[in-house]
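Every protein chain except one is present and positioned as in the full complex.
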C-alpha cells in the first residue's frame, strides 16, 4: 500500500527533534540525510569570456568575486553546514535565510533586504511512479548569484553549458537575467509534473469502470499524493512571485520585470490547470462511486430474480414431496403435469414482471 | 468511454517538450499540429471605401498600412511561426505576446503597453456532441487591428462581409470599434455553448430516473468536460475584461468604453448562468444517487418478501417429506389440509405484516 | 417529472438565435413570446391633483411631460419594440438600457448616468405550485418615472390607486419617492416567495420519512427550482442596491437615502433567510439519505433473520427426506421428536443471538 | 417529529401579510401574538440615589427625563404599538428603528444617528429541550437608555436590582456603561446556549453507535435547529459590534470602548466555538454514516455465511430425496455416511474460507 503521508512526516520529526530549544538563526540541516560530497562550482562570465572552476578552498573562492564578471556560485548539496556558513559570513547574508536554505522542507517564499533578493522554491522531478520535490534556494546579489540545491540537478548544468558555449543571451546580460533563467528552468519543469498528473488522471479515467479495485485505489492514492506535493510547490510560489513583481529592487533592471511577470503567468496557468485537475479527479471519484452503487444494484437484481423464481417453485415441488397418506393430487393422472403447469405459470409471470421493471 | 482529460493533456505534453530550456520570448507553436496553409487577409476600409486583399507577400502588406483607413489583418492559422514573426518585427509588438499567440493553450488575458492592447480569448464552438475551444488573439494598434485565429472562423468572415457591404456602423467608426465588434462576435457565441450545456442538462434531467446507466454516465462525463472547457473560457475573461474597462488607453475612445462594459455584463451573466448550471448538475447528481439507493431498496424488498414467505413454507412441506417411520401427522386424515392451513396462515400474516410496513 | 432547467433554457436559445451578429444597442425582445397588447398609462400628480390617462399616441404623451407634476409612465408589456424606442429617442435614454429592458432574462442591476437612474429587477410571483419570475425595469428622471413590466402587475395598480385616491404620502413627495415606493412594492413580494419556500420545506420535512419516494423527489426538485429562481432575484439585487446607496445622485434627495437603505436591509434579511433555508434543505437531504440507508438495513435484517432461521431447518428436514436404505434414525421411535428438538434448539439459539444483537 | 423550519415560517407569513403595501415607517407588530400587558418601568439613578417607578402615564414619564440622573426606560412587551409611538414622537427617534423594534424577527444590527445609538440583538434562552430566541432592542441617548424586550426577562431585572441596591459600579457611571452592561448581560447568556449545544453534541456522540435510529434522527434534527437559531444570533452581531467599536460616537466615552471590545471578543470566541461545534457535528454525521454502512456489511455477512453453507447442503440432501428407481447410491451401505462426509467437507471448507476472509 502506498504511503500518502510518509514523506512529509519524516521531515517533521527531524525538524522537531533537531530544532526545538535552539536559538533563532542556529544552522541545522533538516531533511533527508545525505552522504555525497557537497560540490561548489564557480562560473564566471561576461560577454567576452567564461570560466567554470570547481573549487575546494571555498572562502577564498567567495572572496575573489570578480567585479567585471557575473559570478555564479553553484552549491550542490546543502548538508555541509560549514560551507553555507562561509557564504553567510563573507557575503553578510541574513542568518534567517541560511536557516531556510538548510531546511529543505521550507515552503516557497521570496525575501528582500537592501543587498540581496532571496528566493526558495521547489524543483519537481517526475520519476517513473511519482513526483518528487526538492528544495532550491537562490540569492541574487550585486554581480553574483548563489544557487543552493539538495543535489546536482541537470537543469542547472544545462544552463551552465549554455553559458560556457555562449548559447542564448545569458552572457550578454547581467546577474538578474541569470537569476531569472534559473527560476524559469525550475518552473518550466512544473509542466512535466502537470503532464504527469494529467496522465495519471487519464489512466484513472480508463479504469473507473474496471473491476480491479486494488489497482484503482492505489492509483487514486498515489495521484492524491502527487497533487499535494505539486500544490505545495505551486501555490505559495504564486504569492512569492507576486511579491517579487511588485517589489522594486535595484537588483533587477526595470526592463527585466517582464520576464518575472512571464513566470508569474506560467504559475497562474499551472495553478488553474491544477484546479481543473482537482475538479476532474473529484468528478471521477463521484463517477466511480456511482459505478460501485450500480454494480451492487446489478448483483442484487440477479440474486433477486434467481431467488424469486426458484424459491416459490421449490416450495411447490417440496409440497408434493410430502409423505401424507391422504393427498388426493398424488393419485391424479395429470398431477405431475399440473405441477409443470404451475411452474410455467409462476416463472413466466415473474419473468414478465421483472422484464416490465426493466431489470434485464 | 469519453476521455475527460485527454484534450488538455496533449497540449501540456507538447508545451513541456518544446519549451523547456529555451530562452524567454522564443517562438514555438504549441497546440494541435495543423497542416492547412496559413492565410492572411488585409481588410482596408473607411467610410468611403473598403478593400479585401488576400496577400502572399506579408512583410510588404504589413508595411503598407494605410493611415487613411482602418487596417484589419486577419491571420487564419498560427502554426506558421515566420508570419507571426514578421508582424512582431515590423509592428514592434511585445515578444511575449507573440509567444502567447502561438501557445493555443493560453488562458484568456488582456495586456497593455503604450502602443497596443493585446487580448487573447477562447472561441467556443458547439459540435454535435461537445464544445470545442479555440484560441483567438487580437491586437489593437493605432489604426489597425490584428486577429490571429487557429483556423478560419465564420464569425470573422461575417464581420468582414458586413464591412465590405457596408452594413452596420463599422465603416463609420474607428479601429477600437472593430476591436470591440470582434470580441463581441466571440462572446456572443458563448451563449450557444451556454444553451448547449442547458440542453445537455435537460437531457440529463430526463434520464436521471432511467435504467440505462451507461448512457447516464457517459452523458454526465461529457457534460462535465463541456463545463470545464466553458469555465476556462469564461472565468479568466471576466477578470481580463475588468482590467480592460478600468485601464485608460488612448486607443479606445472614451465613449466606446460602454461597449466593453456591455460585453463585461454579458460575461457576468454567463458566469452566473454557469454557476446556476453547476448547481443544477450537482442537484441532479444527488437526485440520481437517491434514485439508485431507492431502487436498491425496491429490489431488496422484493427479494425479502419472496424469501420471507416461501422459505418458511418450504420448511413445513419439507418437514412432512421426511421418511421417519413414526410421524403421526402423516397418517391423519386431515394432515394435508392442516399443512394448507399453515401455508395460508403463515403467508397471510407475513403479507399483512409487509403491507402494514407499506412495502407494496 | 418536473423540469428543473427548462424555463432558463428557453430564454438562452432565443437570446443566442436573435442576438448573435447584431450590432450593440440593437433592440430585440428576448423572452416569452406575448400576444397581448402593450398598454401605456400616464399618471400625472402633484399634491393638488392627479390624472390617469391611458394613451394611444405615445410620442405625444412622452413629449407632454408636465413640469409641475410627477409624471409616471407605466408601460405594461415590453414586446412592442417601437414603444420602447419612442421613450429612448425622446427622453434620450442610454441605448444599452433599452436593450436590457427588452431582455427579460437580464440579471438585476443598477446603472447611472448624469440624467437618469436605471434599475432592473425581478418580480417574484407565487402560483399554486411554483415561483415565477418577471422582469421589471424602472427609470428615474428629473420629474418622471418610467416603469416597464412584462405584463400588468397588480402591485403597481395598487400604487396607482393610492396616488389617485391620495392615500399615503406619495402625492406630497417627489419622483424619487415614487421610485422608492415601486421598488419597495416589488421587494415586499419577495417575502411571499420566502414564505412559499419555507412552506415547501415544511412539507418536505413532513415527508422525509415517508415511503412515497416519487412525491419526495418531485418535491425536492421543484423546491430546488424555486430556490434557484429566488436566488437569481435576490443576490444580484443586493449588490445593485449597495451601489444605489453608495452612489450620490442629484435625483434622489439626501433624506430619502434612508428608504433605499431600508430596502437594502430587507434584501439582506431575505438573503440570510435564504441561506438558512438552503442549509435546512441540505440537512433534510442528509436526513433523508440516512433514512433510506436505515430502511435498507431494516429490510436486510428481516431477510437475514428469516433466511438464517429457516434455511438450516430446511436442511435438517431435507436430510431426513433422503431415501437411503440404511438410515438408522428413520427407524428410531423418537426420531421425529429428535428433529423437533433440533428445530427448537436451532431456531431458539438464532433468535436469542439476533435479539442480543438488538435486531428487533 | 420535530419541526425544523416551523418557528421561522410563522414569522414570515405574518410579515408578508401585514406589511405588504404599507408605506415605509408604518408601525406594525410582527411576531408571536401576545396577550399580556406591556409594562413600562422607569429606573432613575445617579451615584446618590435611585428610583424604580412602574408608570401608567407613559408620555408624562418620557417627558420627565431627569438630567441629573441616568434614566432607564425598561419596556417589557413590544406588541402595544401606541407605547412605542410615544417614545418615537417625544424622543424624536428614527421611524425606521421603531419599525425594527416591532419586527421581532429582525436580524441583529447597530445603527447611529447624531442623537442616538440603536442596537437590536437576540436573547437566547435555553429551555429543557431547545434554544429559543427573543428580540431585544436598546437605544442609547444623552442621559437615557431605552430597552425593549418581547416579555419580562430576568437578566434585566437582575441589573435593575443591582442599581437599586447599589451593587457593582453602575451607579457611579454614565448611561453608556448601563448600555454596555445590558448588552453584556445578553451576550453572557449565549454561553449557556453554547454549552447546551455542546451537551447535545455529547449526547449525540454517545448515541452514534446506538441502534435507536429514531432517537438519533430526532436528536440531530433538533440540534441543527438550535444551531441555526444560535448562528442567526451570533454571526450578524459580530459585524454589528465591529461597527460599534469602529464608529466614534460622543455617546460612548472613549475609555468605555474597551468594554465593547471585550464583548466583541466574547462574540468572536463564541463564533469560533460555534464553528468547531459545526465541524464536530459534521464529523459525527460522517461517523454515523460509516457505522450504518458497517452494520449493513455485518448483516449481509451473516446472511451470506448462513446461505452459502446451508443452501449447497440442502441441495445434496434434496438430491438423495429424489424418487428415481435407479439411484445406485441409495442402496449403498455407506451412502448415508457418505452424505455426512459431504456435509462436513463442504461446511468445513466454507467456514475455513470465511474465516480466512476475516468475516468473523
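We call the chains A, B, C and D, going by the order they appear; numbering starts again at 1 in every chain.
FYI, a residue touches a chain if its C-beta (ideal position, glycine included) is under 8 Å from a C-beta of that chain, and two chains touch if they have at least 3 such contacts.
Here the structure is a predicted model, which means the values were calculated and not measured.
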Selected residue (touches chain absent from view) among A:158, A:215 or A:336: A:336
Selected from A:46, A:64, A:154 or A:289 as touching the chain missing from the view: A:289
Residues of chain A in contact with the chain not shown: 1, 3-6, 8-9, 12-13, 15-16, 19-21, 23-24, 94, 96, 106-107, 109, 211, 213, 217, 220-221, 224, 228, 232, 236, 285, 288-289, 292-293, 295-296, 299-300, 302-303, 306-307, 310-311, 313-314, 317-318, 320-323, 327, 329-336, 339
Contact footprint on chain D, counting only the chain that is left out: 158, 168-169, 180-181, 184-185, 188-189, 191-192, 194-195, 198-199, 201-202, 205-206, 209, 258-259, 262, 265, 268-269, 272-273, 276-277, 279-280, 283-284, 286-287, 290-291, 293-294, 296-297, 300-301, 303-304, 307-308, 311-312, 314-315, 318-319, 321-327, 358
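Basically, only the chains that are shown with their structure count from here on.
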Interface sides of chain C and chain D: same vs different residues, half threshold: different
Centre-of-Cα separation between chain B and chain A, whole angstrom: 27
Distance between chain centroids, defined by C-alpha means - chain A, chain D (Å): 43
Residues of chain B whose C-beta touches two or more other chains: 293, 296, 300, 303, 307, 311, 314, 318, 321-323, 327
